[in-house]
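This is the structure I want to talk about, given as structure tokens.
Here the complex is missing a single protein chain, while all its other protein chains stay put.
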Amino acid sequence: MDVIIQAIINGLLTGSYYGLAALGLTLIFGVIKVINFAHGSMLMVGMFAAYWIVKLTGWHPYAALIMVVPMLFFFGYALQGVLIKPVLEAQREVREPTEVIVVTTGVWYILDNLALMLFGAEYRVVPTSMSGQIFMLGDYIFPKAQLYGFITTVVTSGLLLWFLKYTKMGKSIRAASLDRDAASLMGINQYRVYNIAFGIGAAIAGIVGCVLIPFYYVFPTVGVVFDVKCFIIVVLGGLGSIPGALIGGAIVGLIESIFAQYIASTWTELIVYVVFLAVLFIRPAGLFGEKRDW
Amino acid sequence: MALLEINNVSKHFGGLKAVDQVSISIEKGQIYGLIGPNGAGKSTLFNCVAGYYGPTIGTITYNGEDITGLKPWNICKKRIARTFQIVKPFQTKTVLYNAMVGAYIRTANPSEAEDRAMEVLKKFNLADKWNKASGNLTIADRKRLEIARAMATEPEMFLMDESMAGLRPNEVDETLDEIRKIRDSGVTIFMIEHIMRAIMSVSDKITVIQFGKKIMDGTPQEVAKDERVIKAYLGESYGAA
Partner (left out) sequence: MNSGSKRKTIDTILKIVLAVIVFTLPLWITSPTYLQILIFLLLFAYLTTSWNLVGGFAGVLPLGHSAYVGIGAYTSTVLWITWGLSPWLGMWVGGIFAAIVGTIIGIPTLKLRGAYFALSTMAFGEGVRVLVENVMHLGPCIIGGPQGICLPLVPGNNFTLFQFVSKVPYYYIILVMLCIAVFITWYVSRIRPGYYLAAGGEEPEAAQALGVNVAKYKVWAMALSCFMTALGGTFLAQLTLYFYPKQILGLDFSFELAFIALIGGRGTIAGPVIGALLLRPVSEFTRIYLSSVLPGLHLVIFGAILILVMLFQPRGLVEPLTRFYDWILDKLSGEKKEVKA
């Protein structure tokens, strides 16, 4: 029984940063309706940015947020504005242009391999004050860094929800996600909204980077691990749904950690894919998504 | 026996009754109009007949056969064709290609399909543009192609959804002529239209719908004078006049 509870704890902690990673993606996928295959790479960029800042300045990773978040925001903003916007404009008629998928894949290949060329393939780790520290609650272990990650996830989601519900830009983003053209007829600059949504998605990836470096290896292809997982989470939870991303993340985290008690972890990957396909067939809108003609 | 019978059809979307107990009877050879204020449920009713979705309650009979809930492609195989309010040409393909897709329902042979498609295009004055990409046509030509393409399926009944929306007056007249020609060639027409003079001048009989319910049906003259119809379109204050 104890083992299960510890597995649940681990699953929720892991699930929280999966969910955080998926948060940016659900925003981008939900608003701009594009599959951003460069999402994992943005995560990688966030992680490397955090890594270098911490390594060179000795700051606490959470302090590095001050630099990483704006950096990634502008990066995402620029990416959307320069590369994705022209494709979207050209394909205005199409609801979900596949060209964007190709462009984001190109970005993914470029980012990952530039990182490979510049930094080499080694797995890096930077020691922080939090690495390896744990809290104990009764017999149960809570790794400090991951616990902080959990809290960060909750805070970030709360902020994002507040932003989308109460600020003008947030409402514009929600409007644009429902109907591109209607929103622009209402005076919302569609593409500016997209740029900002992308920027926010990238900024969140930056936050994830800072959260992960105390306990995760940093290497050029780290994004690939997260990429597929994040898409699965986004679909599970429902496109554009923030609670959905968090719950989806928790589900994936729990599946991995609980099943890992009984079967080899290589099989848990398969279970996640099977669950994903089952959700797609049975309820493509996901747990919290809106029913559309998917 | 009527060609198409819509029997007490209702369509509910959750709590919303988009179509509420509507019955319509269309005779062979008629041009039958369906009018009503925006949001009255006209397209929903069309979609029920065309198989896009099935009615919640009620049945639809065609030639004595129950076609309720059949899928759109099977409806087409039964010789009921439809056009869309917002035209959907296969934009990257030529005009001829578009028409051939329609013709292919009656034959699997490519050269036969091509011949029949060309014939239809000739009837609709699109033959000289056969090689143009349909995405590059003017809106009037696109609407014409939409009709021609559907006619290539050799239907007995034609559901036309606002085929004249957005056309200039002379284009409307041209389309009306085409509609008459289609009827004269033996096709029964069931049409939704907002352009009053158009639908009034060409229909044999009209049903008026408001809030999903049928308010009345009758000849264009009867409909134009009917108080309920006037109220529905122009508001209560005009009712007494």
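Quick notes
By written order: A and B. Residues from 1 in each chain.
Basically, a contact is a pair of C-beta atoms (placed from the backbone, for glycine too) under 8 Å apart; a residue touches a chain by one contact, two chains touch by 3 or more.
None of the values given here were measured: they were computed from a predicted structure.
Among the displayed chains, contact with the absent chain in the complete complex occurs for A, B. In the complete complex, the residue from B:Ile60, B:Met100, B:Met118 or B:Val172 that touches the missing chain is B:Met100.
Only one of the listed residues, B:Thr92, B:Thr138, B:Asn170 or B:Ser185, touches the absent chain: B:Thr92.
Considering A:Phe48, A:Phe231, A:Phe259 or A:Phe288, the position touching the chain not shown turns out to be A:Phe231 (whole complex). On the side of chain B, touch with the chain left out of the figure occurs at residues 50, 52, 71-73, 76-77, 81-84, 88-93, 97, 100-102, 104-105, 108, 110, 113, 131, 149-150, 153. The chain not displayed touches chain A at residues 29, 33-35, 83, 86-87, 90-91, 95-96, 98-103, 105-110, 112-114, 116-117, 121, 220, 228, 231-232, 235, 264, 266-267, 269-270, 273-274, 276-277, 280-281, 284, 293-294.
As a convention for this text, only the chains that are shown with their structure count from here on.
The distance from the centre of chain A to the centre of chain B, with each centre set as the mean of the Cα atoms, comes to 47 Å.
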